[in-house]
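Would you mind keeping the following structure in view while I ask a few things?
Every protein chain but one is kept in place in this view of the complex.
By letter and in written order, the chains are A, B and C; residue numbering begins at 1 in each of them.
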Amino acid sequence: DILRFYPIYINLKDMRMTFTNRQYGRRTIVEIPMKDLDSSIATLFKNHLLELLESSPDDMVVIDLENVRFLDSTCLGALLTAFRQTGSKRKVALAAPQTAVLEVLNAARITRVMAITRTLNEALCLLPEHWLADS
Amino acid sequence: DILRFYPIYINLKDMRMTFTNRQYGRRTIVEIPMKDLDSSIATLFKNHLLELLESSPDDMVVIDLENVRFLDSTCLGALLTAFRQTGSKRKVALAAPQTAVLEVLNAARITRVMAITRTLNEALCLLPEHWLADS
Amino acid sequence: MSHRVSLGIDSRVESVRFLRAAIRGLCDEAEVPASLISRVELCVAEAVCNAIEHAYARQTDRKIWVNWVRHDDTLAIRISDCGQSMATDLFAMARDIRLEVDPDDPCSLRGRGRGLALIHAFMTAVDYTSADGLNHLDMRLAIPQSPQSLPSCGEDADSPSSGTP
Partner (left out) sequence: MSHRVSLGIDSRVESVRFLRAAIRGLCDEAEVPASLISRVELCVAEAVCNAIEHAYARQTDRKIWVNWVRHDDTLAIRISDCGQSMATDLFAMARDIRLEVDPDDPCSLRGRGRGLALIHAFMTAVDYTSADGLNHLDMRLAIPQSPQSLPSCGEDADSPSSGTP
């Protein structure tokens, strides 16, 4: 396995935080260091996802939501536009969302276009045919 | 052991709560059902303690603070005046205070007149000579 | 008995997380079930972000007020600003905005335009009014009564539990 990092530095909550990409075979895991995916970082979140989707167009993407306690409409929209701009060719999975985040994802019926898994490992074990996009 | 109850009904936090006395040998345990000993119940708290101290003047009193997360100056004062009005004859112990409550008790150096114990059981096992009042 | 707390922040997105934290604290103290607290938190954040972005066009030195009232069976929250009002028909339309994504409809994958729809989805009632230069978004959420808030000390006094510890 080759480890690759695409850190984006942002000054948030008086400390620097960065989205990180971690390679796992043909999958890229996006790690989210902040507790809140809110409107103050929606643009950064979208740009990070777009850059990732463009730079390695064949990988699957797993977004690790385990530490995220809050997701608002702007970051939900960031996720969806990034997904849309790849022409729905990319398979995206959302791993380990907390209850509050899951409620927002469910309100948007997001499983129609992406997979949701209970754990990160489940996402990494998903077979291509179970990734909902394009299916 | 004889079980005696002196319930005082108060309408607090939209529900009825009551201080309860429980007899344990020659000790009376005062149980506090509310999380906050604040100014909205300081008078009730003082009256409950005074009534107890008058009705059974020879018992020791153990105030079970385990569930109390907040103590303000008015309830601290209620405790001290009730104690004072018995002529410092009564032995009082404060059992199992949480950190925030302990800080207030320590700021008043209350162990000069009452015992503080880590657990309720420790208070019940205290020998009379270790109860600080009158010592 | 009703309980009321009002809150205010400057119109900066960086302040919204503090407002959310205060709302969480208030709802928790008011015994709002945890599953509803996260909805309230989201809806307050969406409404406040709308005021910052649309009513104030991202000016950061304006004020936003949140009035939080806990009634016995409902939570009533009003978000107020003194910026640009929203057209009444725009607000009425928001009720019908589809939240759901549809793989065959790229428009359903849009980046914005889900805030009011989420508020409608999660709150029991939502209203928007403007008067005297002030705009108010009112949301109400029905709160199920918790069993422990029913009177119970009669029982306690009648059925003493076994006494010694």
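A few notes on this one:
Going forward, a residue touches a chain if its C-beta (ideal position, glycine included) is under 8 Å from a C-beta of that chain, and two chains touch if they have at least 3 such contacts.
Worth saying up front: this structure is predicted, and the values here are computed from it rather than measured.
Seen from chain C, the chain kept out of the figure touches residues 1, 3-10, 14-15, 17-26, 28-30, 70. Interface residues of chain B with the unshown chain, by the touch rule above, are 13, 36, 38-40, 46, 70, 72-74, 76-78, 80-81, 83-84, 88, 99-100, 103-104, 107-110, 112-113, 133.
The rule is simple: only the chains that are shown with their structure count from here on.
A straight line joining the Cα centres of chain B and chain C is 40 Å long. In this assembly, the C-alpha centroid of chain A lies 54 Å from the C-alpha centroid of chain B.
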